[in-house]
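Notes to accompany the following structure.
Of the protein chains in this complex, one is absent; all others appear in place.
Just so it is clear, A, B and C label the chains in written order, and each chain counts residues from 1 on its own.
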Amino acid sequence: LETVPTIKRLRGKAEAIRAAELDKAMGKLGDGLTKKQMKAVEELSRGIVNKLLHGPMQALRSDGTDPSEVGETLVNMHALEKMFDLKNQNVPQRGGRK
Amino acid sequence: LETVPTIKRLRGKAEAIRAAELDKAMGKLGDGLTKKQMKAVEELSRGIVNKLLHGPMQALRSDGTDPSEVGETLVNMHALEKMFDLKNQNVPQRGGRK
Amino acid sequence: ASLDELKKALREGRALLKVETPAAYAEAEKVFNKALMLSRMQGDQVQIRRATRGLAASKRGLGDTKGSIVFLKEVLDISRQLGDRTGDTDALGNIADLYTEIGDLENAGKYYDEYLDALNDEMST
Partner (left out) sequence: ASLDELKKALREGRALLKVETPAAYAEAEKVFNKALMLSRMQGDQVQIRRATRGLAASKRGLGDTKGSIVFLKEVLDISRQLGDRTGDTDALGNIADLYTEIGDLENAGKYYDEYLDALNDEMST
């Protein structure tokens, strides 16, 4: 269960990247898009993030009964925290700096 | 250096996802887009992938002198291979099934 | 006329959410409550779901984590009745995030599992 907050942080990080890139793109696309087109662009951004991060998020879940599986999940957690620089992200339980 | 092929596989996996989602989006967007708009959509897809994967790719590089750093890089490699399901990807050196 | 009013309320509520200030969230909550009432009068489940989603986001913005979870579960219920799971993946992920925020990691894990299953279904279609 200790890997659960990491899923939230990873989702938060990905969402921040997605929203920033989508904003940038929408600025360049201008107002000429139809609602349907805007939805397609938004779905593009979500689709890429979801497909890329499904594996890493899944790697943070284990049913907690098999000890070796739990160990692997913890290794994955530490690896992902470091790779995605998730430690400094604001999460209530840790009370760290923003 | 043994982590190098993993970078290629990770890039390949991400590019396949990006290209498929971009294709899907372009189909929905129709032919009404200007060249500039198409470029913005394409840049959106690249921006998300690059920003998301820079950390994991960086985690596969170490200068190979500090033994503990090398060890960590190998741990990252195994974690990423599994998380992103990179083992079954086609890479010449491994000669595996596609 | 009532349908126009409903659509206007939903639009206004979504715009308020983007302001991201406590006052705007409070105003959004009012507007979405009105939208919920109007959509119930219309008996349109899809619009009811939209208003409920707006209320969940308003509550979250106001720091009412548990309130937000209640509305998001309501969203899942409506989807089940409608037989249309659009947006459920997002709702599941958000419920899990909210449970994480209040330290209920047991429920968070349960909802992340449902979220990952839903993502997986989306990916294979």
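Everything that follows uses one rule, which is that contacts are C-beta pairs under 8 Å (C-beta built on N, C-alpha and C of every residue); 3 or more make two chains touch, one makes a residue touch a chain.
A quick note: this is a predicted structure, and the numbers were derived from the prediction, not measured.
Taking the full assembly into account, the omitted chain touches B. In the complete complex, the hidden chain is touched by one of B:K24, B:R61 or B:H78, namely B:R61. Although one chain is hidden here, its contacts on subunit B can still be listed: residues 1-2, 4-5, 7-8, 11-12, 50-51, 54, 57-58, 61, 91-93.
The rule is simple: only the chains that are shown with their structure count from here on.
If you average the CA atoms of subunit B and of subunit C, the two centres end up 33 Å from each other. Per-chain Cα centroids separate subunit A from subunit B by 16 Å. Centre to centre, using the average C-alpha position, subunit A and subunit C are separated by 20 Å. Across the assembly, subunit B contributes no residue that touches 2 or more other chains. Looking at subunit C, one finds that none of its residues touch two or more other chains.
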